[in-house]
Each structure stands twice: as C-alpha cells, then as structure tokens.
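One structure follows; several queries about it will come next.
Note that one protein chain is taken out, while the other chains of the complex remain in position.
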Amino acid sequence: MILPPFELHNPNSVKEAIEISQKVKHEGFDYVSGGTDLLQNYKNRLNVKPHLISLTNIKETNSINDFNIGAMVTLDEISKNKILQNNFAGLVEACSQVGSILVRKTATIGGNVLIDNRCYFYNQTPFWRTSLGSCLKAEADACRVIPQKEYCVATFSSDSAPMLVAVDAKYELEGKDGKRIIKSGDFYTHDGIKRNFKDESEIITKIKIPKRTADLKTGYEKIRVRDTFDYPLVSVAAALKINKDKKIEDINIVLGAIGTYPIKNTDTTNSFIGEKISNSIIKEISEKIQKKSQPYNNLTMPVSYRKKMVGVLCRRLLKRLTNS
Amino acid sequence: MSHTVGKKTPLVDGAQKVTGRAVYIDDIVLPGKVMLIGKILRSPFAHAKIKKIDYSQAKKLKGVFAVATAKDSENRFGVLPITKDETAFAIDKVTFIGDQIAAVAATDEETAIRALDLIKVEYEELPPILKPEKSLAPISHPDQKIQPWSKYEGNIFKTVNQSFGDVEKALKESAVVKNGKFSFNGVTHAFTEPMGVIANYGSDKKLTMWSSTQVPHYLHRALSEVMEMPMHRIKVIRPYVGGGFGGKSDPFPHEMAAAILSKKTGKPVKILFDRDEVFISNHGRHPTKTEMQMSATKDGEFTSLEIDALIDGGAWGSFGVITTYYNGVLSLGPYKIKNFNYNGNRVYTNKPASGAMRGHGAVNSRFAVETLIDEIAEDIGFDPCDLRIQNAYEPNSITANGFRITSCGIKECIEKVKIASNWDKKFKKMPYGKGIGIGCGFYISGSALPINWERMPQSTVHVKIDFDGGVTVHSLAAEIGQGSDTVLAQCVGEVLKCDMSRIRIYSKNTDTAPIDLGSYSSRVTFMAGLAAKRAAEEIKKQILNAASKIMSSPVENLELRNDQIIELKTKSSISFNEAVREALHDSGALHGKGHYQAPNLNPGLPRVNELRGKESEKGAPMGGSHKGAAAGLSPSYSMGAYVCQLEVDPETGLVNVEKVWAAHDCGKALNPLAVEGQIEGCIHMGLGQALMESFDYNRNTGRIENPNFLDYRCIPPTMMPDVDVFMVESADPEGPFGAKEAGEGPILPILPAVANAIYDAVGVRLRNLPMTPEKIISAIAKKK
Partner (left out) sequence: MTLIPFPNKKIGKKIVEFNINNEIVELAIKPNDLLLDVIRYKLNLTGTKRGCDMGTCGCCTVLIDDKPVLSCLTLAMQVQNKKIKTIESLQENENMHPVQECFHTEGGSQCGFCTPGFIMTSFALLKENNNPTREEVKEAISGNMCRCTGYIKIVDSIKKASEKIRGKESK
C-alpha cells in the first residue's frame, strides 16, 4: 500500500514547526511524531492533509527531567525509566502495554496522548469504506454507529492519557499564540472528530507530572484479547492515596476505550473519600463505575462484555493497589 | 543404519531464507524495466448486476497500458473439474463484496490506483443472500440464483447423503445419547506473504507465469483453458512461497487477470495483493453449522454417529465438493463406529468463497465428535482417555464407510499423552479455573482419488546424475515452507546414501519438473516421497551396475554407504563419483524415474482410472461402491492425540493455555525437525481458531469486518503454550520409509482438547468457535 502524496517538513525546533504550520495552514497539515498510528490512517487515506510536519528532529522535547516528560520520548523509554518505575508505576504499566514492542520503540508519549479515536467503520481501507458509503468521521455525513449526523462516537484509544488524567497531569503546549499549560482532564472534548481543545498550531512539548504522584499508588489495567498489537477494548487507570489508618485520602479512577474521551469518575469516587478501604468498598466503587459506563458498539468486542470488564478491572486494580 | 531419514535436518533451502536471499514473488525483478503494475477493481456490492462498465477515461490516463474486463475472457475455470464456476472477471453480475470486475496495467502503483478511480461501473443492486439457511430454500426469481449454472435447487452447491449400518436401531440399543448444535465461524489462513503473480506473455506467443502458489499444475491447466492456449506454450514458475495452508491452492482470477493484461500489453504485468485483498480472496475454512448426535452403550462402546452439516461456501465452489464430503466422512475414524448417517449441504452465499484450509473439512466435525465423546464419558462414568482407547481402531481395519486403515498408532498416542501430562492426577482434580482436556485427530495422507480423473500418476519424480556427481531431483511438489524439498532430498539421499550436499531439488518450473499435483490434502510426503524413492532406486541400479564392472563383483555384494560403494566381502570401496563416471560410458547422464499412483484400495472393484474421462457424479468405485465412496479414501491415515492444560479467568473469560502434550502418529518422522515444526505450527493455528480467530461478516451486507491483522487475531508468541511433542512412529507399510502425513492432521486434536479442558476448568461447554472471552463468561453466568 502506498501513501497518498504530501509535503514533508522537518523543523529543528518547536518555533520552526509552528512557523511552518502557519505557512501551510490554509492547505491543511498534521503534526507527526513516531507516525506508527498516523501513517496507518494515511495509508487508508483517512483525513489526509497535504502537509506533514515531523517533530522527530526537535531535540527540546525528547528527554525526561524529573517529573517532566518530553513529548517526543518513546513509550519504550518510558517503560524502562527507573525513576518513573519507582514513582509513577501506573504510567509505566500503561505505556508498556501499547501496541507491540516494535511500535513502542518508535511511538512517542506526545503522539499517544493525541492518538486518533478509533471505530471499526472508520479504521478500514478505502475500498471497504467505499463499499459501506464511509462515515461521519471520514468521507460521509452520517455516523454508522448511532445513526445521526451531529456527532462522532469513535472510541478514545490512548493508553497513557487515562493514566495522566487520573493524576491530574498537565500538558504543556506551544503554538502560534505562545505557551500554555492545560490540565489533561480538561484537554479532551466529547466529539470523536474534534477530540481535543488544542489549536491546530499547538504542539505538546511536555507532559508535566505533579510531584505528589510519587505519594500515590498508581496502576493501569486494560483488556485486549491478545497481549500485543491490539488497541485497548476497555481500560482503567487508578490513582489512590490511602493513609496509615487505611482510609481513602484521594482516589481517581479514569476509564479509557469507553466513550470518546478519558472518563473521570470523581462524582462517584469523591463520596468514598474518608472511607476505610475494604473489599466491600472496592466492590461498591467498581459496581458504581461499571453501571455508569456506556461503551459504544464500535470495537470488535461486544458492548456488554466491555461494560462488565469495567467493573472487573476496577476491582482488580483497586485490590492490587491497596494490597501492596 | 539410517543415513538421513529420522535425523533432524535443516531445510535444504533454509540458507537462502535466513540470509534474505530467497526470492519470493514480489522480489522478482525482470530485466529491461518493462514490468507493469496491475491493480484490481472490486465490487462494492455483495450481489448486483453489472449494467455497464466504462473504462474509456482510465485508458486515457498517462501511464496506463491496458484495462481488462470480462470482455477479454469469459472462459470458466475452477480447481475442481466438476464445478468450474469462476471467470477471470465477473461477467453479468458480482456475487460478493470484493469480486473482481476489471484490472488495469500501468507503469506504477499510483497510476494504476488512479486508473481504477476512473473506471465507471453501473450496477443494479440485488438483495444479497447471506444466511446459509436461506440458500437452502428454493428461489422464486432467477435473480436470486447466485451461480446460475448450479444444478441444485435454490442456492445449494452440493448435497451429500451417506448412510451406513442402522442408526435408528443402534440408538434403541444405546444407553447414552448425546447431541449438540455446533457453529463454527470461518477462519482464514493468514499467511505472512500476500499472494502475487507476474505474467509475461512474450512476442513468441508463449506465456510465463510466476505465482505464489501451492498448485502450479492446476494453475497451468486453468491458464490453458482461460487463455485458450495449449499447455505446452505456458510455463508456470513457483518462486519461494511465504506460507499457503490451503489459501494458495486454487487457480485464481488475479492470475488470469495478469495473464490477460500481459497479452494485451505485450509486457510483463505484476499484481501483488494488499493485505485486505488477501482477506477478500479468503478460500478459508467454511463457516459451518453442525448438528451432531453420538450414542454409546453403558459399557462404553460407541454405537452410532449422526451428522447434519450446513456449510457456508460463499460465492464460488473452490474445493467445496470435497469439503462437503470431508465434513462427514472423516468423522468416523479413528473410532470403530458402525452406524453412521451424514447429511451435508454446502450452499452458495454472497460472501468471499471459502475453500481448503489446513485440516480441510475435518476440523469442525472433529471438534464436535471429540466434545460429544467427553460428554458420553462423563455420563457413563468413563475416563475420556480410556473411553477413546477402548473404541480406537487397530492397525489393518476397514471403517464403516470403506476406508482402509493400515498403520494405526492412535492408542499409543493417547497413552503417551495421558502419561506425560499426568492425566490421572489432574483430570477433574484441579482447582476451579484450571483444567485439562484431551482431543484426537484423524486425517488423510493425500486423496487416493485425484480430482482430475486422468490416467496419470499423482506424483512423478525424475532424478539425474551427471559428470559432476550432483544428484538433481525434478518434481513439481510445491515447497511452501513445510519442507517438501527436504523430504524429496531425504528420500533420494536415503536410497543413494550419498553426501546430502550432492542433492539439489528443482521443483519450481513446469517446463522441467514432472507433474506432482501440488501441496494440498497433505499428500506430498507420502506420494512425492514414494515417487522420489522409486526414482532413486532406479538410478541406484545404474550406479551399482557400473560399480560392479569396476570392482568385478556382483551387484548383490555391493552396498552404497556414505558416498561410497562398498564390497561387502572384501571391504574394498570406490567413490560415488567413480561409479557415476563409469556409468556415464555409452549412455551419458544417468536418469531415474519414479512415480506414485494410489493403489486400488478395494480389489473387487475396477480402478478409477478405468473410468477415464468420465466426470460423472456416480462416484468412483474405490473402497466402497456407494456414491462418493472415494472421498476421504487415502492410502494411509495419520492420527493424533493431544492433552491441553489451561487456566480460565472466570471473570474476564481470558484463557491462558499453559501446556500441550502432543502425540502425532506420522508413521515415520523423516525429518523430526520439520515434523515437530508442523505440529507446533498446527497447534498455533488450532488455538487461534479455538480462541480468537474469526472471519467476521457483517450480517446485513456480507462485508468482511476485519480484513487486517489487527482485528483478525492470531495467537502471539507470548500466548503460545509450551509444547511437548511425541512423534509416534507406527511404520506405515506403504509410505516412504514408513512415513505418512504430518502437515494437516496435527491441527485436529487441539481444538477439542481446549474445549474439553475449558469444561474441566469452569464447567461450561462451548459449541461456537471461537470460544472468545465474552462467550465464556456468558456461559459461566448462565450456568449459575
């Protein structure tokens, strides 16, 4: 399969990348880092832009300093980083389960938090989409999952983002209007096409992890049929603080691959703050979160199963994090 | 003392593969830079009339050399002579999403894709027929007939009814009757190398075709029919092939398209499939719905087996006649069951065709039989292993449907895995979630009846030895990674007892290689191996005669050993080369010929070859004399027994297969390295079908939902169990050095072993493959 034609730009700095973006914005462009996800979509001619701006030469963003992770750091590097292993185990768990080992050696965390949403009507070849008549996120004007024309329900597919949202990590962005910092939890929209509140010129430069993450118990579990290659079918990220009286001081559970954005459950979990952790509390939290979850029928696994697994994964994760 | 047989032998063509020098279809570069790239236009509709094709704009595009459609060829072809229902391009209508309508040849891939974009096709959509049940029903309008030349009612492709003994009576005399409704999703071969073809129609009006194929001979025949050219003007070359498993064992429309485009342009044309096109081509295992009933006495004697199979064939016939038979006829062995009814229907539907896939036709029924046996065992309080041993055939038996079983190691297989797995300590004794299960298998070593009823051997091998002392072996047996070239080398080497580096295999070119029917139905070790052995024996005579002259000793006193000829009495010796050079005197290069033709397996009846040219449906009287008696008839059968130990997570339904003990009766392992490799590979493929592989069709449109390796899931290395392999050698009396098949049979036992182990683990019986996590937790919830 060949790629459709585009111009490729290789800026050496964030500033240069933004300048190029402004020059070509009227034609349309995409930023690309590792490319392991984007290029699949380009081969399928999904929302192809005439310009690709590669971020791989930008040195400013490819290192880990304390709790700041450069956006161009690969998922494999994050999996092997000792400081993160000791202080943010959940992120290491999330990143080390993305795709396959070969994907992780090239894919970046910046790319992963911005990964496109997925749907089995969307992620298909041009021939397949022609036969279907395509869909709202691609060449047509109607959604094939929920028949309507207003919004897209493609499923959120990042593994790292739910974990980052669970610890209130922030994304540092730089764009035509300068730098800004946004909470990861506020970054994503509910629409499967627009997906986030990033201005198109903006590049994620850093993932800023709050220092207090080191005091939290963090973990990530996902369901996929195979333990390699597959995108998540349902995932749960949890960040907890249990004090020495075994009472919940802080709890944050975020769902991935359920819906179009990472789903926080603070309205459910906040009421458990102050409670003593126990098997029945864990069960109650998990059941409540499962009940509220509403996966869309657009992945290769039935909705009923994925919903059930929300509860199972929540329970197992909370048990695991509170036993250690 | 064996020279090479029985020794672990690295594949004779392996050095090319590990150094990246093996040339596969897409690696071929023809000199002159004239090769064009071909691309195929495919139907977006499952069922539609083609009203008009306008490719005038496409032809005008710079860089486009030709466009081809059905106007260029309407000749029918198909792998089975009795069901030739394919054409190079769809003529009046398209019958599945992906059907080939037109093809273009252009200077490069981008131009070819753009040209396809410019072809305008007018369709009149017809309602697609997707449910196999619907295909059984009579049609009410000619438009509903998917393949107009099918002579059956409705959209039925083939019906098979076979009946032996008296099932009704047997049921009355049985203490336990178990039945079940099983359904099997389609699965596909998923080899790593996509199909590809290069066609070169030269100005000498000769056609050369390179194709990633398992069946160069059938491709050769089909090309001759479609291109209306005599076979002697056509040459088929098989490069290295990156896996087949039955998915490259038909002549294909894309091969015909490439030939037509090459003739139109006068240039070589290459067509290489994208991965989604490989899925669209399919020819995988048929989606099947099977109702099965089995009965036994309270003493554990199997008394009857009844099968009703509804087989979803998709839009073409392919090997479907054989599939329809194998779903029934291969279900009896390896157990003594005298009373048997089989009703099988294969139907056309508007989906990509199903065809032959490893274990062809037998895998699904075997799953059902083996799980019903376990249910019987539980009911009458028998151990599942012991119950199977009790009913298993002995060597030299005849099955109820007339199959002659010669070598038979099934009991030894079961006993071996029972002991190795510590069965008695584990079965029904492990904690909830952990389970152990057994499954058995039975498969043919090639079909005794060839699909074309000519008076021609099924395999012929020529061996040539010349001045350089090299041993050249010519055979068309298709090396697709299973090690057939190595089998040929070993069979020849074992006879000549020469340095194995002398032996070179030439198996790629129809111009020089004598016919072997191809690599399918697991026939090559047995049939081509025997032909090679016989050719080597003929040439051995010439060498020994020459040596006799040199050493002044009668041939009876001479023996070939380790690249030499030894005089047994005096212990003197001469070299292989010396004998060869003597033999060359007055005759030139030495030549040996050997062939194999399946024997008449029932001496009371005429041989099938005596019914020359009769394509009648009356069935060839070999074995039994009933209709279809020859289907499943084989000169020898392999058997196997596997025990599988696994753990089920009852909350997620995910299955962790921990270990498999696999015993396969291969007669004799000519190359234990390859036989083990086949068994392990079969376990991988079988586990995939059992747990996660599924060719998903959209219920309403017939579109494949998962034509890619992301959503069509094969077992990854981290989920493969450890496997202990036991090669049981029952020494087949006819096979080469005692060998029989080990390429397809080893897939059969693993699927039921997994299902039976899941039952042992969590108490649920699943009858729909694949046994995915959601099905497992649903079944567990239902049980509660």
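Think of it as A and B in the order they're written, each chain with its own count starting at 1.
Here is the rule we use: contacts are C-beta pairs under 8 Å (C-beta built on N, C-alpha and C of every residue); 3 or more make two chains touch, one makes a residue touch a chain.
Predicted model, so just to flag it, every value in this text is computed and none were measured.
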**Report entry** Hidden partner chain, touching residue among A:L102, A:I181, A:A214 or A:I273
**Finding:** A:L102
**Report entry** Residue touching the undisplayed chain, where the options are B:D26, B:E291, B:E651 or B:D696
**Finding:** B:D26
Query raised in the report: Given the contact definition stated above, which residue among A:Q40, A:Q85 or A:N196 touches the chain not shown here?
Result: A:Q40
Report summary line: The one of B:E74, B:D117 or B:E454 in touch with the missing chain is B:D117
Report task. Tell me which residue among B:T303, B:N339, B:N708 or B:T772 touches the hidden chain in the full complex. Result -> B:N708
Report task. Please pick, from B:F77, B:F191 or B:F302, the residue that touches the omitted chain in the full complex. Result -> B:F191
**Report entry** Residues of chain A (touch criterion as defined above) contacting the omitted chain
**Finding:** 1-8, 10, 35-36, 39-40, 43, 45, 48, 50, 52, 54, 56, 99-103, 105-106, 126, 129-130, 133-134, 139, 227-229
Report summary line: Residues on chain B facing the left-out chain by the touch rule are 8, 10-11, 13-24, 26-27, 29, 110, 113-114, 116-118, 120, 189-194, 240-243, 245, 274-275, 480-483, 673-674, 676-677, 680-685, 708-710, 714, 716-718, 720, 722-723
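In this text, only the chains that are shown with their structure count from here on.
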**Report entry** chain B contact footprint on chain A (complex, rising order)
**Finding:** 1-2, 120, 123-125, 127-128, 130-132, 223, 225-231, 300-302, 304-305, 308-309, 312, 316
Query raised in the report: What part of chain B is in contact with chain A in the complex they form?
Result: 42, 44-45, 97-98, 109-110, 113, 274-276, 651-654, 692, 696, 701, 703-711, 713, 715-716, 718-719, 772-774, 777
